[in-house]
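Of the protein chains in this complex, all but one are displayed in their positions.
Residue numbering begins at 1 within each chain, and the chains themselves are lettered A, B and C in the order written.
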Amino acid sequence: MRVLFIGDVVGNKGVSMIKNYLPKIKQSVRPQVTVVNGENATAMGRGISLSIYKELMSDGVDVVTLGNHAWSNNEILDFIDDAKRLIRPYNFPRRTTPGKGYTMINVNGQQLAVLNFQGRVFMDNLDDPFALADELVDKLSQQTKCIFMDFHAEATSEKLAMAKYLDGRISAVVGTHTHVQTNDARILPGKTAFLTDAGMTGPADGMLGMRPENVIGRFLNQRPARFEVLEDGRGIISGCFVDIDDKSGHATHIEPVMYTDDRMS
Amino acid sequence: MRVLFIGDVVGNKGVSMIKNYLPKIKQSVRPQVTVVNGENATAMGRGISLSIYKELMSDGVDVVTLGNHAWSNNEILDFIDDAKRLIRPYNFPRRTTPGKGYTMINVNGQQLAVLNFQGRVFMDNLDDPFALADELVDKLSQQTKCIFMDFHAEATSEKLAMAKYLDGRISAVVGTHTHVQTNDARILPGKTAFLTDAGMTGPADGMLGMRPENVIGRFLNQRPARFEVLEDGRGIISGCFVDIDDKSGHATHIEPVMYTDDRMS
Amino acid sequence: MRVLFIGDVVGNKGVSMIKNYLPKIKQSVRPQVTVVNGENATAMGRGISLSIYKELMSDGVDVVTLGNHAWSNNEILDFIDDAKRLIRPYNFPRRTTPGKGYTMINVNGQQLAVLNFQGRVFMDNLDDPFALADELVDKLSQQTKCIFMDFHAEATSEKLAMAKYLDGRISAVVGTHTHVQTNDARILPGKTAFLTDAGMTGPADGMLGMRPENVIGRFLNQRPARFEVLEDGRGIISGCFVDIDDKSGHATHIEPVMYTDDRMS
Partner (left out) sequence: MRVLFIGDVVGNKGVSMIKNYLPKIKQSVRPQVTVVNGENATAMGRGISLSIYKELMSDGVDVVTLGNHAWSNNEILDFIDDAKRLIRPYNFPRRTTPGKGYTMINVNGQQLAVLNFQGRVFMDNLDDPFALADELVDKLSQQTKCIFMDFHAEATSEKLAMAKYLDGRISAVVGTHTHVQTNDARILPGKTAFLTDAGMTGPADGMLGMRPENVIGRFLNQRPARFEVLEDGRGIISGCFVDIDDKSGHATHIEPVMYTDDRMS
């Protein structure tokens, strides 16, 4: 099967990039299933709402993943338990976190497990992503060999460590969170596809999606600042696609995807 | 001269502790000058407003210092440049920061320099507090030997390092920020008084002044939370006083101060 | 029962403070059991060795706790599994960590559980200390109500949050790691004794036990530095004692302990 993954969707511009360009990308990439990170999908660029989740689903997304901004829009607490295809990082505290950290989806008769984990280096104090991924992958392997992880993390070392740790037991580890696509898509020796970061989707000319003035201002004055999503200018859509052998779960191909809307009309 | 210093005033309770108990403390301690850290003095426990600054001054405070929450209440940008006795950490970026990082105050004919600096370990990326303090103390020493620093910092090592670095050149280094008074008031070999943290002033039974539920909840669920100042229960007022020899600027005595309102009526 | 707790023992000086002064302190405090944090007990001030562990035990210590420096001296991997009264933070990764995170000790016919946990704020990415403490305290409560925790953590908020979280279910939470004793020993409403930090034991005039030059130098030049334990000057021994009602496990008294060797001969 071919899995299309799209990195952090930021603000209205990000959501409209999905609406306007996902169909075209699908026509060219021809994935069987589409996974999108939606942790920045509200108009404020923080968290997700029920209406945006539904919009993404109706625009052709099959699974929505999240990250450290999962809870930034409080509304999520009301609907995440009912949102079948919305997953949040698995390693948030087990006792206190609503929602789920993975989902199983039927792709032309073959089960695909989509997992969402979050790193800890320079990030929140979550539960051990390595120990929990080890355990979860063991469990899910009894149902399917096709397992795809969105690993939402800051440090390149933690992302690569996860991929190498799971190499041969999972189909792909694709990183998110830095909003900048890396140039290192490859298949590891055990046949796990890896990309350090898929990059972002939304305003192309901002500061990782936000208006530059406030972000730069904060570096200059070290005072708290409200960041706003950049509304104007070009849009970008970033991600990758991975080919997985249904039987073995081995990745056979990974390729980055990146378009800006001035190059796509 | 005797300097009374009061640590982080938190919320309405903190401000009312100053109003109600500072006079009594002054009667017993008999300071010539009173310095109060006001970085948490708004009702929200974040930043300071013009009216609270004025209230503190009219309740007998001579100088108000700040910290990492200096800018949490935006209103400060409008009045800090005119607030003669309000200082913010000196080592915020020089080019972009309003207000000033020290003030000179006349104490019975003797000048006292009050300095506010902020640490960097586990905190904001400010300018080098060691290099800047070295330079500023050199400059101010030409006007007075009586120099008092509120060093707003997290790590015990950074606070002690600052005190030892300036030992013999400054009258006192008193730490703030952790909201917990330490039991290590002493005079260093060079005659600089030191206390790692002065402790806080406000609600006595909260989480460093805040309602416990939300703070504990955040440790349990790792989700963003709004912290609110605890309104009820006992109040506490914490700090220390330092005796400084006017001529030499040497500290001759340092003593912690801590009262709760159930023990003070 | 009365529990004497002594904070981070640093270097040879720290170990000799235990040897020379623990007997005198015991004579005055008269504890039934003595717990000492030994994470800095080697001559280098990092980790512990088998010979130092044995020395502490033969000098009258009943249980040794550790912290983030538990593994700084590699030798520990060889003996921790056999060291009956040596515990390391419980919330190191379960699958990969030798040793144990708590111990049960018989105190005049009554069981006392001694627990060691480590915080995560500004520290290592360990497993959730709140969730694990909750679970462990539940389990141990079936054996004894007398439960004492050394919570090795940096942030005052995390330490107090743990104490309030466990208030009423545990006899005492005493913090370590900052090497500076706090002035807030108290009994919380549920009858759990609390002290943010017990302070350190060893060289009294260093930088938290280390030679000041290198530590200050590192703040000035931001280059890596080797820290060495200060060998000369006065020694300090810091901690607290807690009275626990054997039946209920409630704390009835907590009191800080601090001596320097120039005041103890």
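Heads up, the rule we're going with is that contacts are C-beta pairs under 8 Å (C-beta built on N, C-alpha and C of every residue); 3 or more make two chains touch, one makes a residue touch a chain.
Since we're looking at a predicted model, the values are computed, not measured.
Engineer: Taking the full complex into account, find the residue in A:Asn40, A:Gln118, A:Gln181 or A:Thr201 that is in contact with the omitted chain.
Structural biologist: Considering the complete complex, A:Gln181 is the one touching the chain left out.
Engineer: Out of C:Tyr53, C:Phe92 or C:Phe241, which touches the unshown chain?
Structural biologist: Reading the full complex, the residue touching the unseen chain is C:Phe92.
Engineer: Can you list where chain A touches the absent chain?
Structural biologist: 122, 130-131, 154-158, 160-162, 164-165, 178-184, 196-197, 199, 207-208, 212, 215-216, 219-220, 256, 258
Engineer: List every residue of chain C that touches the chain not included in the displayed model.
Structural biologist: 71-72, 92-93, 95-97, 124-126, 220-224
Engineer: Please identify, in ascending order, the residues of chain B that touch the omitted chain?
Structural biologist: On the side of chain B, residues 93-95, 120-121, 125, 127-128, 131 touch the unshown chain.
Rule of thumb we're sticking to: only the chains that are shown with their structure count from here on.
Engineer: Are the interface residues of chain B and chain C largely the same numbers on each copy, more than half shared, or largely different?
Structural biologist: Mostly the same residues.
Engineer: Distance between chain A and chain B based on Cα centroids, please, to the nearest Å.
Structural biologist: 44
Engineer: For chain B versus chain C, what separation do you get between their C-alpha means, in angstrom?
Structural biologist: Result: the chain centres lie 30 Å from each other.
Engineer: Counting only residues that touch at least 2 other chains, which ones in chain B make the list?
Structural biologist: Within chain B, residues 220 contact more than one other chain.
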